[in-house]
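Below: one structure in structure tokens.
Excluded from the complex is one protein chain; the other protein chains are retained at their positions.
And now, chain A:
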Amino acid sequence: MLSFVGTSSLVHVAVTQTLRNGAWRVVELITTPVVPTDYLDVIAPLRNPNVLRARVEAVHRETANAVTLELRPGRGWRPHEPGQYVRLGVDVDGIRLWRSYSVSSPAGQPSGRISVTVNAVRDGVVSSYLLANARRGMVMNLDLPAGDFVVPSRRPAKSLFVTAGSGITPVMGILRSLVHELTDVVVVHSARTAEDVVFGADLRALAEQGRITLIERHTGADGRLKPADLDMLVPDRFERETWACGPGEMLDALSENWAEAGAAQRLHVERFRPTVLVAGEGGTVTFERSGTTVEAPGGVSILDAGEAAGQLMPSGCRMGICYSCVLPMREGIVRDMRDGTVTTAVEGDNVLVQTCISAAAGPCHLDA
């Protein structure tokens, strides 16, 4: 009897699945050559299961140079762990640019919303755009949360967070989510002045409640934090599980300091990748799938350079009009040989470039 029930329910499942697949194929035929979700996008862009998007629900100004966006992720979102970051795809002047931002809101909010805090970066195209233009109702593209700057489920007895500038954002996400589960927390945070401290009010409130020990350093007056300064501020720092986020030089100095003390395994760092690429003349082109690398001079197209190195590449008109030769650039910088336009890609961008009229303007990594 049991086995009979089992078989019939299996059959039932199989039949429903077949029917569902069949029905979906019909729906696909209704909308061919585009996919049904392309029509859904016209009405409900957040419902598309294949393209993750988010709507800006609120915009809060944190400081003169920082703004927090409250986002409602669409279908396909997976909740983040405190400390993780998300990549946002923002259309700036019609061009989709992707940037990573740490989630600064606590995990598991009932509203399902997340917050990211955007700090103005000098010459930062996306950050300055968001600071000036982010509005409620804006829809942007979103990636699933990523990153291992997280607190393990076995919570440490003593913890330390060393942050500077916008490096506070992932730590704020951690504190807001987990401060109740952590017993002995020290936060050493550097900012230029007291007014420049992003989340200054929240941090000071946590300190007043006795949940954290907050050490603020105002670098405008006191100078930059050096590891030696910590001897006084946090004498037991090497005993603490430590998370650090901030400028590269600070992280390098901390890593060295912790390594010397033999405590490297207790230090977790999160680096915000610099996205500043400077256009030069020529560069090393790496074809990642085949492993071919070639030194491409500034006056030679990537197509010509690649072919000369034995790389098999798609090609067409070889004059920049047919778009048959486009390849995804994962990282790098190229110059259009016709008009000098420079195109850059940072990790995760996958910018498609026309190889027949693009010359390397620095190291380039192509997905080919």
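Just so it is clear, a contact is a pair of C-beta atoms (placed from the backbone, for glycine too) under 8 Å apart; a residue touches a chain by one contact, two chains touch by 3 or more; residues count from 1.
Heads up, the rule we're going with is that contacts and distances are computed from a predicted model.
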Omitted chain, identified by the protein name its UniProt record gives, among "ABC transporter permease", "Putative luciferase-like monooxygenase, FMN-dependent, CE1758 family", "Fatty acid desaturase" or "Fe-S cluster assembly protein SufD": "Fatty acid desaturase"
Residue touching the undisplayed chain, where the options are A:D38, A:E208, A:E295 or A:D367: A:D38
Touch with the omitted chain, as defined above, among A:L29, A:A221 or A:V278: A:L29
Touch list for chain A against the chain that is not drawn: 26, 29-30, 32-34, 38-39, 41-42, 51, 91, 93-97, 316-317, 319-324, 326, 338-339, 341, 349, 351-352, 354
